[in-house]
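One protein chain omitted, others in place.
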Amino acid sequence: MKIGKATVPRTSICTSDEHSIVVRGRDLSKDLIGKVSFVEHFFLLLTGKPPSAGEAAVLNATLVAIAEHGLVPSVQAARMTFAAAPDAMQGAVAAGILGCGSVVLGSSETAGRMYSEIDAQVQAGTAVGTAALAVMQAWRAAGQTIPGYGHPQHKARDARVGALFDVARAAGTDLRFVAIAEAVESLMPQVLNKDLRLNVSGAIPAVLLGAGFPVQALKGVPILARTAGLIAHLFEEIQQPIGFALSYQATRAMVYDGELPEGFGSHE
Amino acid sequence: MKIGKATVPRTSICTSDEHSIVVRGRDLSKDLIGKVSFVEHFFLLLTGKPPSAGEAAVLNATLVAIAEHGLVPSVQAARMTFAAAPDAMQGAVAAGILGCGSVVLGSSETAGRMYSEIDAQVQAGTAVGTAALAVMQAWRAAGQTIPGYGHPQHKARDARVGALFDVARAAGTDLRFVAIAEAVESLMPQVLNKDLRLNVSGAIPAVLLGAGFPVQALKGVPILARTAGLIAHLFEEIQQPIGFALSYQATRAMVYDGELPEGFGSHE
Amino acid sequence: MKIGKATVPRTSICTSDEHSIVVRGRDLSKDLIGKVSFVEHFFLLLTGKPPSAGEAAVLNATLVAIAEHGLVPSVQAARMTFAAAPDAMQGAVAAGILGCGSVVLGSSETAGRMYSEIDAQVQAGTAVGTAALAVMQAWRAAGQTIPGYGHPQHKARDARVGALFDVARAAGTDLRFVAIAEAVESLMPQVLNKDLRLNVSGAIPAVLLGAGFPVQALKGVPILARTAGLIAHLFEEIQQPIGFALSYQATRAMVYDGELPEGFGSHE
Partner (left out) sequence: MKIGKATVPRTSICTSDEHSIVVRGRDLSKDLIGKVSFVEHFFLLLTGKPPSAGEAAVLNATLVAIAEHGLVPSVQAARMTFAAAPDAMQGAVAAGILGCGSVVLGSSETAGRMYSEIDAQVQAGTAVGTAALAVMQAWRAAGQTIPGYGHPQHKARDARVGALFDVARAAGTDLRFVAIAEAVESLMPQVLNKDLRLNVSGAIPAVLLGAGFPVQALKGVPILARTAGLIAHLFEEIQQPIGFALSYQATRAMVYDGELPEGFGSHE
């Protein structure tokens, strides 16, 4: 059945014949394996051109920053899934990735879109603070939260934020989205009546958008980073299984607040 | 409900408090962000210690080698899924990762286990060729295929194999699993009556096992690598959608060989 | 780490002890197995009370209507995934379900929300046509499509629509959402300038909302229904594999529109 207009599949990422695999115009075996790092390769796959040294440094830093944060819900979901289905590591990784959603890890992309909106006004001549205030108020008016600020555990500015900004400064990439992110931060008390500080999900687009990373691919950064963390957790799960222990602990304090049939529990 | 013995969840990968996140004994913001590459971080997460420069080079090379091979089934599954559910990039990545199974990308791990079995005999004093032959025959007798050899498209030795072996030689990592992989290759005509050459799934464990990468985590390499490729394809899908075109093309030659009710198609 | 406010997990669906499993206040083994059908059980699980005979008939009809439509993208994704990872049927089913997104199967829930908005105005005294027009215009003004109308293959009203409406009439369930759905259909030429007819995704909430099915669970109907279809396809895939054939066909007409390195293809 035909859905939509396009009927011929087109791609400009990769082609191959019996002799070679071409990735973004380069011979994979001759020009890329051993010549570029995995993160440079990711940037090339995504954008069609290799990153500068500074762009690669920033992308590396963001992936390191977001790869791991302990037994968070997505890691628990992956370890429980692996405990139940140990033959399919890919299934456990998939279960973990499915938790990279709008609430927990998706705010990098949303923050990136907000910063891009502010940047469009700045490029058109508006002062950063004015543009930031206008966009923040517009988002609030539309019922949207301001993404990238506040953290359930880190009340002060998350230490990862400063570390990422330091990397961007040292890398010499464009810092204008960092300025925008900080403008938003300083306006939080005025707009939201809360002193919410930049978190890692706000800092990631702030440095990546200045490093040539496309805004529509931002969601890929936490997904790729967490995949590395998930694999480490699943390898630990093989050696020291806790998937079922997590599930047991989770329900020790459980309250069943539904109906019970007559006589339930009377055996005990 | 309690399943299994462990009831206390233990982990040695990561902990955190309000002030800092600790990954493998290091302060994430001070010691890792901007200090290590993402691939070094992945190795650290997995093994608990940072890789040598040579180990990192080998791991980078394997991830580059396997990240992308065009519109393969898992990429098609991911692009179709994204076309149908464009709000959930994580779901499309998950659908693609679910295709990293035993037939297509899982043979890296299986080959790694076979090489490790051979290596155990070699470490005990058996000659490489003798040990390889013994293990290959044992696997065949148990009805298992010899993983890591042959490719539907690349009949000669896949060019990625030589490229990976060159990286391992230049990196100065342990080459004994490369020797084992080549011993198996040279025995293929004798054992299988087929001249099947090393493919990339055989070369990956051959170089990684000598670079300190744990055999039980090998399946994570194609999973992490393909995640990068999948994100690039989904970003292309946003700009140039082909998910439904792929599905349309796939069924143009479809044959329905079931029953039909009377009168079906008589309108036309 | 604590995220959100609730810290005690509560549920009213199920509890158990060593002797019995209680589902929605009933003893699973004594009161449910062999006493209720799977679809009645699903309704009970979801709403906490058993459906009337009419409600069960309507729910059965919608699940039958949406379970199967041939080699659609989600089925292709599942069969390709199963071909690559045949040991993990759950992974292939998951890959298929991940395609139950906003574009392809999610419109049942969106249509249900639109009908509920119209119904709220009708309950407050507005005439059906007036309420339908107001809501349709509001959705259009907000940039949203009108969900549940039109089909790439079925230009006339999809035959499943009439069949579902007939079931609802025979079942004696509340028909007011059917009236709303038809009011929207008759206003399509006026609002959209297109004569788009009710499709199955519009008909499903039209009958289910009148059968006591909660609007927020509507997305579960295509998910559950398609799971049945996916399992049938994966069983066929075991006996007659086409996962890789679909992927091969999909790319026969593929155009690579990226760069090529010098000399690519000159071997041939």
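When the chains are written out, they are named A, B and C in that same order, and each has its own residue count from 1.
Simple rule for what comes next: contacts are C-beta pairs under 8 Å (C-beta built on N, C-alpha and C of every residue); 3 or more make two chains touch, one makes a residue touch a chain.
Quantities reported herein were computed from a predicted structural model and do not represent experimental measurements.
**Q** Determine which of the presented chains are touched by the chain that is not presented, and list them.
**A** A, B, C
**Q** Which candidate, C:Ala57, C:Ile146 or C:Ala206, sits in contact with the chain we can't see?
**A** Result: among the candidates, C:Ala57 touches the missing chain.
**Q** Check each of A:Pro9, A:Gly34, A:Gly99 or A:Gly210 against the chain that is not shown and name the one that touches it.
**A** For the chain that is not drawn, the touching residue is A:Gly99.
**Q** So that we can see where the missing chain sits, which residues of chain C does it touch?
**A** 1-4, 6-21, 23, 28-30, 32-34, 36-39, 41-42, 45-46, 57, 59-61, 63-65, 67-71, 83, 88-91, 93-95, 97-101, 106, 153-156, 159-160, 162-164, 166-167, 170, 214, 216-217, 219-220, 223-225, 227-229, 231-236, 238-242, 244-249, 251
**Q** Applying the definition given at the start, please give the residues of chain B touching the unseen chain.
**A** 1-4, 8-15, 17-20, 22, 24-27, 31, 48, 69-70, 72-73, 85, 87-88, 90-91, 94, 104, 152-153, 250-251, 253-261, 264-265, 267-268
**Q** May I ask you to list the residues on chain A that touch the chain which is not drawn?
**A** Residues of chain A in contact with the hidden chain: 1, 16, 70-74, 76-78, 80-81, 83-88, 91-92, 94-95, 98-106, 243-244, 246-247, 249-254.
Note that in this section only the chains that are shown with their structure count from here on.
**Q** With touch defined as above, tell me whether chain B and chain C contact each other through largely the same residue numbers, more than half shared, or through different ones.
**A** The interface is built from the same residue numbers on each side, given that over half of them are used by both copies.
**Q** Which chain has its C-alpha centroid at the greatest distance from the C-alpha centroid of chain C?
**A** So the chain farthest away from chain C turns out to be B.
**Q** Between chain A and chain C, what is the separation of their C-alpha centroids in Å?
**A** 29
**Q** Would you kindly tell me how far, in whole Å, the mean C-alpha position of chain B lies from that of chain A?
**A** 22
**Q** Touching two or more other chains, which residues of chain A qualify?
**A** 1-4, 8-15, 17-20, 69-70, 88, 90-91, 94, 153, 251
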